[in-house]
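Yeah, one chain of the complex is gone here, protein chain that is, but the others are all in their spots.
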Amino acid sequence: MKAVRKSEALSGVDAHAGIESDLQLYYQMKLVRAFEERVSRLHRQNKILGGVYSGAGQEAIMTGVCAPLEPGDVLLPLHRDLGVFLLRGVDAGRLMAQLMGKQSGFSRGKDSFLHAGDVGRGVFGSTSMLGSSLPVAVGAALKFQLKKERHVAVAFFGEGSSSRGDVHEAMNFAGVRKLPVLFVCENNRYAYSTPIEKQMAIENVADRAQAYGFRGHVCPGNDLLAVLQLSRSVISRIRAGDGPALIECKTYRYHGHSEHDPALYRSKEELVAWESRDPIETYELFLQKKGHDLPAVREQTEQQVQAVVQQAVDFAEQSPYPPPQEALSDLYATPIVRAPKG
Amino acid sequence: MKAVRKSEALSGVDAHAGIESDLQLYYQMKLVRAFEERVSRLHRQNKILGGVYSGAGQEAIMTGVCAPLEPGDVLLPLHRDLGVFLLRGVDAGRLMAQLMGKQSGFSRGKDSFLHAGDVGRGVFGSTSMLGSSLPVAVGAALKFQLKKERHVAVAFFGEGSSSRGDVHEAMNFAGVRKLPVLFVCENNRYAYSTPIEKQMAIENVADRAQAYGFRGHVCPGNDLLAVLQLSRSVISRIRAGDGPALIECKTYRYHGHSEHDPALYRSKEELVAWESRDPIETYELFLQKKGHDLPAVREQTEQQVQAVVQQAVDFAEQSPYPPPQEALSDLYATPIVRAPKG
Amino acid sequence: MEVTYVRAINQALFEEMRRDENVFVMGEDVADLGGAFKVTEGLLEAFGPDRVIDTPIAESLIVGAGVGAAALGMRPVLEMQFADFISCAFDQIVNMAATMRYRHGGQVACPLVVRAPCGAGVHGALFHSQNPEAWFTRVPGLKVVAPATAYDAKGLLKSAIRDDDPVIYFEHKRLYRSIKEDLPEGDFLTPIGVAEVKREGRDISVITYGGTLHYSLDAARIADKEDGLSVEVLDLRTLLPLDREAIVATAKNTGKILVVHEDRLTGGIGGEVSAIIAEHAFEYLDGPVVRLAMADTHNPFSPPLEEFVLPDTNKILAAIRRLAAY
Partner (left out) sequence: MEVTYVRAINQALFEEMRRDENVFVMGEDVADLGGAFKVTEGLLEAFGPDRVIDTPIAESLIVGAGVGAAALGMRPVLEMQFADFISCAFDQIVNMAATMRYRHGGQVACPLVVRAPCGAGVHGALFHSQNPEAWFTRVPGLKVVAPATAYDAKGLLKSAIRDDDPVIYFEHKRLYRSIKEDLPEGDFLTPIGVAEVKREGRDISVITYGGTLHYSLDAARIADKEDGLSVEVLDLRTLLPLDREAIVATAKNTGKILVVHEDRLTGGIGGEVSAIIAEHAFEYLDGPVVRLAMADTHNPFSPPLEEFVLPDTNKILAAIRRLAAY
């Protein structure tokens, strides 16, 4: 159970305490990247089954958005937002176990990947149906409003998901009731193979916010400092009762849509252009300019994150599969009681 | 069968020929009003069962939008758009028979009201599920685009319906493919009892058009001249291949949501204010200013429309109910053939 | 005091909202208007706009937001203006709400109720008459109830609101004001998952629920009086999970089963009930398991058509007689 302790300690520092020192943010992005790269490798090794959707390249968005959040806030990550779990301090071992379908995963083997959450950390799982998590986030925000709690609900979604009707219904209602919800669009220019031009006739998803009566912001999603600056001000306004907001982060995914996808539909040039805006390497430039000893920092951080990831893998691999009957549990919270009839 | 002939003759003049003289437009609005008022009366007399949703007060919108349309264009009216049928020259007797569930109605008694259309006139029925007709209109427009036909598809919807996800999905796709479709929002400030402030946080539904990359226009929906001017230019641009457009017509319904609804949720002042913008009476002012002999015109027109309506009622009342087995017909176009197996 | 079915539902809402401040009502026109059928009448005045919430026309949002609120401990009671429009919230119900607890490995509950005014016989035609229950009774994680009496309308809604799982509650529009009963004073519940023998008998069982219970009871009385047949009538009340014990018990008791519902024949719940009997009470059967239901078509509008396709007392009586003669 070492992995558990380790990553819980970890989480105490990064997300929950609200401390956002340069090095912690760096550590967080590196951890997400390392964890995801390991997941991809485990998938190639057939140790993780089913679909794996890497968020590599998009770490700055999750990191920047999660930093200003507080305990009690609620998050609904989508398929490419595994990082959100780590950033909220979810136990890395259990997360890995979840991906492997092991007993110690959040769903005890019932579902893969991100359809379960770690509710204690405010992270809820969604279904695969893209966009359908936005109404749920809006409902969480409604609860905060009704109960006068100063929390924020955050829904992540891709630009492709923004075409779904649920997104419209959710944003409209959020606007009408000025709910404390933040919509985070990770615009990585593709929905599977479909380029953005075939998905929408406008430039920015954020431009839709005004159609619902709230603010929309566009920001360079690979620039952690920019995301952070925006998310801090936007989240504090939402928390203050200013109503919903939408931030759209322009970004790119390095991998194919899933690990099965060679992504032949896009050009090498495009990939290279975006790799040159790598969020981690860009942030390293910042650390350097600021006077940090980058080689040392990098090495130390890499050791740390590799240790966390390795412990997570070890923990998950040692965790048993659930017993088959687990498939039938947790369907209902209130059991049927057939009392003898009077 | 007199009613049939009469109204077919009628239709030849107004909608299809494209002639839009002052008096014809006047006649059209009066006809729609008279027909609907008669429907309301028949409903009170229990001769029309089920829900009746009067469009009284909104005649200028349908009249203005239909005038520039051509044969081959496709229309999808919603629950308050009975007038569209008349304006497209649909047989008034059959329309009345449809409302009464008679054999000679378009659906031969299977459905009430506007869920059936008169396909030969380009009028298609929708389901009751508000907003779901917009994807269908978009599909019709897609057909026109794929087959390079210079037709336009027109979808009518209320501001309340605009909250449905289907509306978003439809508009977004129309924008992406620049489809020849016109979205007509009849904004009468209420969705059943729900005022517009509870439906959306913005002023104009038309402002959403820009979120889909096409033009949105707001116009005073009780002003036939304004609607006509706008619809003429917008429809001709759509026909020319300019892509979709949305026009929002501000209006008001005189009756309750349905004939069952006393509409206690709105004020007398509001009603009076809108009655003073009555589309027909406003248009009468125009006729007068233009030098028409209004009392004569009015009397003559009223006689004409009452005759059409009375013939329609007579025709419908004399029409028999369908035989019960009609309930089981028209489910399938291609029957199942169970050939002896080889 | 005699209470109508619609008033019983309204009472349940009042009582549960008073009992638990986390209960709130949300839907189209539920506040000012008190709902299209006046089911939520008076709630706005009593509980204020934070607990009686009008929404835009957006069924998927209504249910989805209900899931979000429920996951955080609220108890939303969500109204579909007509059960027919539940199709617009379908994905949120069958995929989001129904799986919430399961995929979170039991970490979270989803205590919401979707109220759906259903049923034909009121000239509603294709889109204001549907009985969509069987779309949901095949979805684990949901519970589905369909009260046929004012007592059960109140008792099941109260149970549904207190239940920690998502419950789809089908209330039959034709019953709203056509039935009345004396209800007990004070708090009472109808348990979810438990069918009830509404009339005991020995010769034939009619298994039914919702809109066709009263026709079935009428037919049973006539068959008794005119034919001397002793007909048992089982009201399923809960459609998911089915009360298999009660179904098998009545089948064993009479050996002749007629399953009746207002939903269409093909794909209706009758198939499931019949299959349970054919598998688990086979040895006790004295005749085929017969189903009587709406014809396999859409709900037609014109009165002679609607009458033709729907089950009624006479059709049930005829089926009872045919089965008795088998």
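Should a chain be cited, it is by its letter among A, B and C, assigned in written order, with residues numbered from 1 in that chain.
Note that a residue touches a chain if its C-beta (ideal position, glycine included) is under 8 Å from a C-beta of that chain, and two chains touch if they have at least 3 such contacts.
Everything numeric here is computed off the predicted structure, so don't read it as measured data.
*Asks:* Which candidate, C:V290, C:L310 or C:A324, sits in contact with the chain we can't see?
*Replies:* C:V290
*Asks:* Just one of B:E36, B:E59, B:D91 or B:D111 touches the chain that is missing; which is it?
*Replies:* Touching the chain that is not displayed is residue B:D111.
*Asks:* Of the residues A:Q58, A:S161 or A:N188, which one touches the chain left out of the display?
*Replies:* Reading the full complex, the residue touching the unseen chain is A:S161.
*Asks:* In the complete assembly, which of C:N22, C:T40, C:T55 or C:S87 touches the absent chain?
*Replies:* C:S87
*Asks:* For review purposes, identify every residue of chain A that touches the missing chain, sorted by number.
*Replies:* So the residues of chain A touching the missing chain come out as 49-51, 101-102, 107, 109-113, 115, 127-132, 160-161, 163-165, 191-194, 198-200, 265, 321-328, 331.
*Asks:* Quickly run down the residues of chain C that touch the omitted chain.
*Replies:* Here the touching residues of chain C are 84, 87-88, 90-91, 94-95, 98-99, 102-103, 126-127, 134-135, 137-141, 240, 242, 264, 266-268, 270-272, 274-275, 277-280, 282-283, 285, 287-291, 296-298.
*Asks:* Provide the residue numbers of chain B that touch the chain removed from this figure.
*Replies:* Those residues of chain B that touch the unshown chain are 74, 105-108, 110-111, 115-120, 124-127, 129, 132, 134-143, 146, 153, 165-166, 169-170, 172-173, 176, 329-334, 336-339, 341.
The criterion applied here is as follows: only the chains that are shown with their structure count from here on.
*Asks:* Please identify the chain with the largest separation between its CA centroid and the CA centroid of chain C.
*Replies:* A
*Asks:* Which chain would you call central, comparing Cα centres to the global Cα centre?
*Replies:* Smallest offset from the overall C-alpha mean is found for C.
*Asks:* What is the distance, in whole Å, between the centres of chain A and chain B, each centre taken as the mean of its C-alpha atoms?
*Replies:* 46
*Asks:* Can you check how far apart chain A and chain C are, centre to centre, with Cα atoms defining each centre and the answer in Å?
*Replies:* 40
*Asks:* What are the residues of chain B that contact at least two other chains?
*Replies:* Chain B, residues with two or more chain partners: 163-165, 198-200.
*Asks:* Going through chain C residue by residue, note those that touch at least 2 other chains and give them in order.
*Replies:* 55-56, 58, 60-61
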